[in-house]
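Note that this complex is displayed minus one protein chain, with the remaining chains in position.
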Amino acid sequence: MLTTAVIGLGYWGPNLVRNLAVSPRTRAAWICDRSPGRLDAVGAHFPAAARAEDPAAVLADPEVDAVVIATPVATHHALARAALLAGKHVLVEKPLAATAEQAEELRELAERRGLVLLVDHVFLYSPAVRKLAQLVAAGDLGEPLFIDSVRINLGLVQHDVDVVWDLAPHDLAIIDHLVGRVPDSVVAIGASHSGGGPVDGAHLHLDYGAGLHAAIHVSWLSPVKIRSFLLGGTRRSVLYNDLDAAERLKVYDRGIEVTEALSPEGRRELLVSYRSGDVVAPRLDSAEPLALLVEHFADCIEKDVPPLSGGDQGLRVVRVLEAAQRSRAAAGERVAV
Amino acid sequence: MLTTAVIGLGYWGPNLVRNLAVSPRTRAAWICDRSPGRLDAVGAHFPAAARAEDPAAVLADPEVDAVVIATPVATHHALARAALLAGKHVLVEKPLAATAEQAEELRELAERRGLVLLVDHVFLYSPAVRKLAQLVAAGDLGEPLFIDSVRINLGLVQHDVDVVWDLAPHDLAIIDHLVGRVPDSVVAIGASHSGGGPVDGAHLHLDYGAGLHAAIHVSWLSPVKIRSFLLGGTRRSVLYNDLDAAERLKVYDRGIEVTEALSPEGRRELLVSYRSGDVVAPRLDSAEPLALLVEHFADCIEKDVPPLSGGDQGLRVVRVLEAAQRSRAAAGERVAV
Amino acid sequence: MLTTAVIGLGYWGPNLVRNLAVSPRTRAAWICDRSPGRLDAVGAHFPAAARAEDPAAVLADPEVDAVVIATPVATHHALARAALLAGKHVLVEKPLAATAEQAEELRELAERRGLVLLVDHVFLYSPAVRKLAQLVAAGDLGEPLFIDSVRINLGLVQHDVDVVWDLAPHDLAIIDHLVGRVPDSVVAIGASHSGGGPVDGAHLHLDYGAGLHAAIHVSWLSPVKIRSFLLGGTRRSVLYNDLDAAERLKVYDRGIEVTEALSPEGRRELLVSYRSGDVVAPRLDSAEPLALLVEHFADCIEKDVPPLSGGDQGLRVVRVLEAAQRSRAAAGERVAV
Partner (left out) sequence: MLTTAVIGLGYWGPNLVRNLAVSPRTRAAWICDRSPGRLDAVGAHFPAAARAEDPAAVLADPEVDAVVIATPVATHHALARAALLAGKHVLVEKPLAATAEQAEELRELAERRGLVLLVDHVFLYSPAVRKLAQLVAAGDLGEPLFIDSVRINLGLVQHDVDVVWDLAPHDLAIIDHLVGRVPDSVVAIGASHSGGGPVDGAHLHLDYGAGLHAAIHVSWLSPVKIRSFLLGGTRRSVLYNDLDAAERLKVYDRGIEVTEALSPEGRRELLVSYRSGDVVAPRLDSAEPLALLVEHFADCIEKDVPPLSGGDQGLRVVRVLEAAQRSRAAAGERVAV
């Protein structure tokens, strides 16, 4: 049974506490937040957990095996670093850190100390993405041609990060999980429509070479909520619509066929026709992603299972975020990763 | 009663013939196509129309008041020019021409000759877009902040143009109709996934200055068909989903409110909250856009009504298409319009 | 090439004329309607067709091989009878006749004269229903357990029939096509909500014995349009949603499993769990049902193909309609068919 401590009880922290408390493999020994109000509110539901306003108290407890960090991004590096230096395994909220340099340091530190560093790229643990990854790995889709991910909503604007750092890590982590590498270059277009606030709507374009392109649209300003991830392959295509509870994943047995033909005007021309086949919505487990993440965290620590979303991936995601930030600041100039 | 001739009986031409034949204000006197087979196939349904393989025969007929051109884009300029020089009013399929220079020449020629030059930006005549334009003009939406248009499908790839020239004119015309000007600059990202064929998937980003940005996603390779146009305003937002026959237009009484507040850490910060109100799907007429276009064409000719989609707009759309083409060729470099 | 005549140019007739005119196997030699206005309106699009206000003129033409009847139900019997007596093959709009007695007479007359009598149960010719019938015939669904069909809309109320006679023939024909027999008994509940007009909303319940039940809900008063047909089988279930253009048919690999178990209270009890599998939306042809019906009509006449929706089925459908009428008149009393 792993003894864990959760630092940061904002929007996401309490979900982590709940899953750590419910899992048979972990216990939530500490909850920590600088705000006494939040400590009380969350503590009321988890009376068994000790409370601390200062993370130092948590890190000083030799009983604690692992620390879960769900604080604002700017603080990830300092807290994760301190936790690793204290010999604790670390699960950190996405993105891993505020800069690639920080992420790299955390990755190396964890490696050097032989500690687990896991990033909460929670969608990787959803049954839909797990199935999607199996389809890609099995070659059922053929070669990936394009990815179009849309993650827009009328969302509460964050004060510490812009919409790219807030939402895009989800898409970037999923794509990294499927593609396994960073893009060659990034073009990012974005703007703030909320009166001098952070960027609240943006489009990212990732060029992976070898004919693979990915586009990501994130926004806090859409009156309609969309969570769709489209992957087009040479053999099949997949639509992952996270809002379609009944059919989250759909596999389209459709593709294009390129042939040469004579135009009505008698010119030789490239004729591209398309074939249309069945659509299959595979059955998916109903497991809660966060519960599976917590179990995976325990497996990494107790059974040396390689992390599905470890420091390497966390670093790759931050590197793309940094490149996107530079591109957007340069009005969409293409930036190499 | 206007006497019209239709040149080009490919995919769209027959629809124009049908509407010209049915309308009480026009008659389809000629159908013209270089392919005898098409002439027979279409002619069988419109026995009253004379047939010609050579446009010259049509233009030589003094009875003909107006010529409708539905041929491949590359031929628009020569045919429209000849028709205008022959003193005929012209309705031309979108886009107006293959280059801005050609479009400009046609616009000027029509103006000089006092002839009507109308571009078949057909969506402008749909009840949904007409209603949308009314909402914008009436200020019901406040200031436009962003536009996101998605027009993707598993479509038959054209041999004469790429997906941007094929599909984006629809979106560009709608946006031009609402905004009334060209963007300051364009960034276009696109690629061909069909083995050396034309660009079959692309994203356009238009910067209109004054905080207004528009994004357009067009593709021939999507396994799912999407036709959604989202306009976010300072007061309300509108979603125009052309595939939702029951509720094509939805007005969201939602917006964001920007306030200053103290962060939990005590820093002054910009806090953006959002308000949520009713969603209204206004009743729309069921009129066929093409029928309304034909009627409008007759109004322009007989009643001097200013064209809703005349040479000016046709030129603006082509200018943006050209800029997008340059940007895409330069791997997404920002191009001034 | 079959020479045909269409009698009745109301809502549906022109569609029949168009398909008969376009098909390579038939020609529309006559159009007939008592209203000169309709003759002109429809005739304008089919100048090749002779016009008649009196059906007698049509039946007297020895050139005419087959007569298509699309008049109000009350006139089906007299017109179809006259056509058969004139030695013409007959395609009649659904329902076949206003009473089972009339339908029976037509069926017998056609048989005696060796003429084709086909009923326009048009949905039987839709790719979706054809596929559904294949699935049932192949046993892919197991034994049918229940059918629930909903066909509601805000529809124009008919003056000559109530909503059951107007809409339910579609559902009854589809069910008859799948089940191949009439139900043992019918319960019908319905009412008129339009101020003394005909019944405008009704529910039919058909008991087929052997554990198979079918429910049909038809209405002219629903603000939302629904066209869904659900068939639950012992192995799989199918949803046919005629409004879902992208996935009209969905096959659910789901079912229930009945086991015995001990209740928490220690009682032996029947425990019914369910298994959940993939959902498959099979690819469907895009053919127009009415075109396939016309071709089938030609096959029946020229190649002696047994009618898919002949007099037998037409009679069975009318018998159920009559039983439903009696049940409804008796406030829902169960009526044997």
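To keep things simple, chains are lettered A, B and C as they appear, and every chain counts its residues starting from 1.
Just so we're on the same page, contacts are C-beta pairs under 8 Å (C-beta built on N, C-alpha and C of every residue); 3 or more make two chains touch, one makes a residue touch a chain.
In this text the structure is predicted, and so the values were computed from the model without any measurement.
K.L.:
Out of C:24, C:47, C:62 or C:196, which residue would touch the omitted chain in the full complex?
P.N.:
Spelled out, the listed residue whose C-beta touches the missing chain is C:196.
K.L.:
Touch as defined at the start, partner being the missing chain; which of B:112, B:283 or B:303 qualifies?
P.N.:
Considering all chains, including the one not shown, the answer is B:283.
K.L.:
Tell me which stretches of chain C touch the chain missing from the display.
P.N.:
10, 34-35, 38, 145-146, 148, 154-157, 159, 187, 189, 191, 193-198, 200-201, 203, 205, 211, 213, 215, 217, 219-224, 230, 232, 237, 239, 252, 254, 256, 258, 263-265, 269-274, 276, 331-334
K.L.:
Touching the hidden chain in the full complex, which residues of chain B are there? Just list them.
P.N.:
247, 253, 276-283
K.L.:
For chain A, enumerate the residues touching the unshown chain of the complex.
P.N.:
Those residues of chain A that touch the unshown chain are 47-48, 224-225, 246.
We adopt the following convention: only the chains that are shown with their structure count from here on.
K.L.:
Measuring centre to centre with CA averages, how many angstrom lie between chain A and chain C?
P.N.:
Here chain A and chain C have centroids separated by 51 Å.
K.L.:
Can you check how far apart chain B and chain C are, centre to centre, with Cα atoms defining each centre and the answer in Å?
P.N.:
Computed value for the inter-centroid distance: 41 Å.
K.L.:
Between chain A and chain B, what is the separation of their C-alpha centroids in Å?
P.N.:
38
K.L.:
Touching at least two other chains at once: which residues of chain B meet that condition?
P.N.:
224
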